[in-house]
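First the structure, in the form of structure tokens, and then the observations on it.
Heads up, one of the protein chains got dropped from this complex, but the rest are sitting where they should.
Coming up: chain A.
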Amino acid sequence: MVTASVASATSAGGLAGASVQVRAVSHAFGDAGQALPVLDDVTFDVPAGETVALLGPSGCGKSTLLRLIAGLSVPQAGRIGVDLVRVVGPDPSRLLVFQDPLLLPWRTVEANVAYGLEARKIGDGQERVRQALRMVGLAAFAAAYPHELSGGMAQRAAFARVLVNHPRVLLLDEPFGKLDSLTRMTMQEELLALARRHAFTTILVTHDVEEALLLATRVLVFSPRPARIILDVDNGLPFPRLRDDPAFIARRREILIALGHGEEFAR
């Protein structure tokens, strides 16, 4: 799997991950009169190259936080920075992967992956596109249309579309949430390998406790809406991580209790 081409992709990527600062961020939806608060005074830092998981009940505001970091909206209070520079809008150095692949159905896989390069008028991106497709194992499907792909393949294409831009921060919004469990495990392992090889910073929104503990170096647990951080777990377990490692089980128990799930599940 690790070939010369992948190694050269790393060196071509050049840029390492960027650090992310989230400072006293609060945010609400709707009008001033009927505001629905979603984020309540959230503060954390992600050092460059780390993987942080944001864990919490669904609908708690984790995805909103990711959109704010991506620059798709502006927080109503507090500030968000990347390498201590304030985020004011979207930028291809911070890229999102959603739960749905969201490929453009009228473009082939190859043309989907090339989208960012095309948008920024980066000429001669064909070799980069080919490398990105090889990285996710889709080289043979370059000319296929999205409707011809399985769910897992479509999500791989979505990753390739992001990776081809050499992002410094990867924002993942439950990226494996709709995959079958075997595909999910394979792709979790591949993501881990990619993140360690390319050293990009990863912020992973999930409500799968095991996924958070398998992939992240730190797990932030959020309360129900409006989201605030209720637990901060430093997850320094060595790789490869095993689900039946006693330290792993202890952390899972700690997190589940924080999320309000009783002893019977947390054992």
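We take it that a residue touches a chain if its C-beta (ideal position, glycine included) is under 8 Å from a C-beta of that chain, and two chains touch if they have at least 3 such contacts; residues count from 1.
Simple rule for what comes next: contacts and distances are computed from a predicted model.
According to its UniProt record, the chain left out of view corresponds to "ABC transporter permease subunit" among "HtrA protease/chaperone protein", "NADH-quinone oxidoreductase subunit NuoB", "ABC transporter permease subunit" or "Sigma-W factor".
From the set A:Leu95, A:Ala132, A:Ala160 or A:Ala216, the residue in touch with the chain omitted from the display is A:Leu95, counting the whole complex.
Residue A:Ala119 is the one among A:Ala119, A:Ala140 or A:Leu242 that touches the chain not shown.
Counting the whole complex, the residues of chain A in touch with the unshown chain are 67, 70-72, 90-92, 94-96, 98, 100, 102, 104-107, 115-116, 118-120, 145-147, 161, 165.
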